[in-house]
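All protein chains but one are shown in place.
First chain written, first letter: the chains are A and B, and each begins at residue 1.
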Amino acid sequence: MATVNARTFDTQSKAPGLIGLFVVLALAPLLAANAFHYDLMIKICLTAMVAVGLNLLVGYAGQVSLGHAAFYAGGAYASALLTQNYQLAPLPAMLLAAVGVGAMAWLVGRPILHLKGHYLSMATLGLGVIAAIVINNEDQITGGPDGLAVAPLSVFGHELSVFGSYEWFGVAITGTQLWYLIAAGGLFLAVWLALNLIDSPLGRALRALHGSEIAAQVAGVDTAKYKLRVFVISAVYASVAGSLYAHYSGFITPDAASFGHSIELITIVVLGGMASTYGVILGAAILMLIPQFLTGFQELEMVLFGAILMAVMIFMPRGLVPTIARRFQKEAA
Amino acid sequence: MKTMLKQLAAGAVTALSLGLMAAPALAADTIRIGSFLSVTGPASFLGDPELKTLELYIDKLNEDGGLLGKQVELVHYDDGGDAAKARTFANRLLRQDRVDIIVGGSTTGATMAAVPLIQQAGVPFISLAGAETITTPVKKWVFKTPQSDRQAARRILMDMKERGLTKIGLISGTGGFGASGRNVTKEIAGDMGVEIVADETYNPKDTDMTAQLTRIRGTEGIQAILNFDFGQGPAIVTRNYDQLGIDLPFYQSHGVASDSFLELAGDAANGLRLPGSALLVADKLPKSDPQYEVLNRYKNDYESHYNEPVSTFGAYAYDGLQLAVRAIKKAGSTDKAKVRDALESIDGYVGVTGTYHLSADDHMGLDAESFRILEVKNGDWTLTQ
Partner (left out) sequence: MFSEFFQFSFSGITLGAIYALVALGFTLIYNASHVINFAQGEFLMIGGMGTVVLMDAGAPIYLAIPGAIVMAGIAGVLLHKLAIAPAKNADVVTLIIITIGASIFLRGLAQIFWGKDYHVLPAFSDTESLSVGGAVLLTQSLWILGIAALLVTALGLFFTRTALGKALLATSMNKDAASLVGIKTGAILTLAFGIAALLGAVAGVIVAPITFTAYDIGIMLGLKGFIAAAIGGLGSSTGAILGGLLLGLAEAYTAGYISSDYKDAVPFVLILAILFFLPNGLLGSRAVERV
């Protein structure tokens, strides 16, 4: 069992971290020289959103999920189909999608969360792949492997498309910049919510069961209930992020549910830091940016990705950020 | 404090990265052709020869003095067969690299993900993907060089009708190419007087399709079998076909029109027919054939430079590049609207894939008849006609 460092679960005031996050998110647009930079930042925010949720499951509760991309794709496709076929407005559709995905997570979570260790990983892998197969094969509904176009986001009848130009309080703002506000705001909310969860009885229960499930049970913690809850919560995080991505990019394909995507998500959590909410944001940034740097050396991407995974897990099993942070602390002490 | 440090670290990483990616000062005297291709991943069968072709011919172009007196620069990215990545790279080409024209999009998914961005940015785009939906309905800035899957299906069904084969079985891969091929075949079969009596699928990564073929063979009244897919799956289907001793006429799609398919399928491929460009029989054509020169030139250039057999997919990129170059020449500048108009006016460009007749209503320029029906005899391609 991995030993759990009490310091990792810092229950001090959340304010400094959140202020820091706010500052970073607010200042980031200054670095954006063109719409492409915004695109990257938006993607980082949305991916980080999924990672924050997944982190609750993998980092805090210690339950590995190798099929999380299925929830992301579920939210994306549900939003796309509800807005297209049933003329639902995007926000209610997103809500309905999240409820639906959450319900699915509840249904599959109940039986599989009894499994442990690699059995759980096998089960989540299996479920993830089945979801990807269904999305791919039911092409009459989902558009199949060639994908599905998605209507742009609109709030209370006002369309918020990437391609629009809007005016807010006399300031001209492009659709892309607006989307950055949405994505960054969503990430901020996600982090705030996660921090609150970690501080709540749920969070304490998770820490207990991560340390030793038997011990937690003996101490009276209803581990099954809490595991299921965090599984559903992390699924809902993924679903909302998926819905937002669908509206942002205007197009989704079954790749969103693939095993490869699930591995990317796990890598982000592992890289950024298990049980480090802010760390996974950094993890998301690093992982999204690597391909952009490797252009021209794209064949190296796979090798590098594999090497990073191995190196981080061997030398920094806590993840990048907590390991570095600990080093700072040791020096400060 | 610690968390704030983390946050600042995150900010620093992002800042540094974005700063490093800042676009270099735009050299005003190069023409930039952008491309996003599936060079790695499940569609590398498409993207790899496409990239090689673009690189080869842009180098040649530059050696011969460039275009409009300027050197041509290829800015290319690999989307790994993932449509979401394709969209990001298309965005990068449009917003950061500010390319003049895009020739790319190996798969339909990648193309369609990028189309809205390209339409908004107003940059001419020549796609190398197969689905009909790319240019039907016509989109202002989107063109494509491969025939559509519908045209391929039509050509195959035409040949089947001619041979009196009206009850056929379909076996296709569940990837994008196979799935859309299957759908269009089912859509148009009825109108063409052909009935699909069996319809099986397999995962493109599967290693044995005898169960599906056995089912098809057992169908009442079956007269021929069509396999719609690309990559190594059809080679396995072909070998299984041979192993099972099925002697019904066998058709493949244009997805396997390459020598590497013959290598993998071996003797089992003898007797099968498929629609393809005359590229594979370039040296067997009569010299009077209008395509003779361009086909043989492409084949020789590619094979001598890369030491590997030429592929129909690479040819899509060749034609795409040629169309782009011709349009820019015709427009006399890289002004995007002028180049777009010039593209639409290209009528009668003899390419490797066919002879293109573009227009305002037709951004593809080829019809079903541009496919030739090829048959494999003694381990080599021959023209039936």
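Rule of thumb we're sticking to: a contact is a pair of C-beta atoms (placed from the backbone, for glycine too) under 8 Å apart; a residue touches a chain by one contact, two chains touch by 3 or more.
In this text, all values refer to a predicted model and were calculated from it rather than measured experimentally.
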| item | value |
| --- | --- |
| Touching residue (missing chain; options B:210, B:223, B:270 or B:345) | B:210 |
| Contacting the left-out chain in the complete assembly, out of B:200, B:229, B:319 or B:344 | B:200 |
| From A:107, A:141, A:155 or A:313, residue that would touch the chain that is not displayed | A:313 |
| Residue among A:141, A:155 or A:300 that touches the chain left out of view | A:300 |
| Residues of chain A (touch criterion as defined above) contacting the omitted chain | 1-2, 58, 62, 64, 66, 111-112, 115-119, 121-123, 125-127, 129-130, 133-134, 137, 214, 263, 266-267, 270, 299-310, 313-315, 317 |
| Interface residues of chain B (partner: the chain not displayed) | 40, 44, 48, 174, 200-203, 205-208, 210-212, 214-215, 218, 231-232, 235-236, 243-245, 260, 263-264, 266 |
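The rule is short, and it goes like this: only the chains that are shown with their structure count from here on.
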| item | value |
| --- | --- |
| Gap in Å, rounded to a whole number, between the CA centres of chain B and chain A | 34 |
| Contacting residues of chain A [partner chain B, same complex] | 10, 16-17, 19-21, 23-24, 27-28, 31-37, 39-41, 43-44, 136-137, 139, 144-147, 149, 162-163, 249-253, 255-256, 276, 278-279, 281-282, 285-286, 289, 291-293, 295, 298-299, 301-302, 321, 324-325, 328-329 |
| In the complex, chain B residues that touch chain A | 1-11, 13-15, 17-23, 39-40, 77-78, 80-85, 87-88, 91-92, 94-96, 108-109, 112-113, 116, 120, 131, 133, 174-176, 179-180, 183, 201 |
